[in-house]
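This view holds just a subset of the chains, kept in their places.
Should a chain be cited, it is by its letter among A and B, assigned in written order, with residues numbered from 1 in that chain.
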């Protein structure tokens, strides 16, 4: 089994957020790696990781970081494969991390998801790989359909709350 | 020739920003479509477009919009292929568009780039397709290398400015 996606986080304190992507890959049966590497404290390891990812078969990298979140951009600068950035809320409601990830200069995009949005990062990674993988495309379609079931179910629960002037539609 | 990427904008007033993606595809020889469709004024057309995109062979959609920018998210809700969102600066320095695009709920990611970042959206689309297309991967690598030449050249120009206490390194 060879990993298709690599999840990187700037600090193990981000694990509570980032494991949502890992659990999604478990559910979708997509092999992945997960590691902690810091753009600032282990720059050599980040470089070695980023430059080797494509040749090890990694298709997409998901990088989560908080505060002045440089990790996604720094990795994106050193690999041709797409990098998904997850802003972690570690200060200022996550606004610092969001801007430090999304506002990349021309030439080096980072595909940014919402603050603490690691599940969406996982789904987006699957969608990217599915552009060239029919089987995964089918799984992605099935996953999206399942989301609909959850809200239909939630609406049924809601329909049991009673209000005097409520009309059931 | 069949389009691989579809560029959508909420209003033709966004063309000045969005054509940067179109020019990138011309340069990279990636066939694409470009259209104006409004999530709010032509919802049926948006639905028809989004639901048919995958079967017409589109691999990635790039959607740009300003203000309460719903277009990227609305399209992402109706297709399994990845959607890249470009926040357009039409008010509040583009902060409203950025938040309205990036802060998607769990289940429906939009791969967001920086404010007015249509060139980066184009590059990201190429990177996504290249995960399953070796030839495009080679082109993407070559493109990224060319960026380096530009800054090396810029640094040479800079080296000709003279200051009394400047030391050339």
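Everything below uses one rule, namely that contacts are C-beta pairs under 8 Å (C-beta built on N, C-alpha and C of every residue); 3 or more make two chains touch, one makes a residue touch a chain.
Everything numeric here is computed off the predicted structure, so don't read it as measured data.
Student: Quick one: how many copies does the complete complex have, if 2 are shown in place?
Tutor: Assembly-level count of identical protein chains is 8.
The rule is simple: only the chains that are shown with their structure count from here on.
Student: From the C-alpha centre of chain A to that of chain B, how far is it in Å?
Tutor: The mean C-alpha positions of chain A and chain B differ by 19 Å.
Student: Taking the touch rule as given, give the residues of chain B at its contact with chain A in the complex, in rising order.
Tutor: These residues of chain B touch chain A: 54, 59-60, 80-82, 84, 98, 102-104, 106-115, 117, 119-121, 123-124, 127-133, 137, 140-141, 144, 147.
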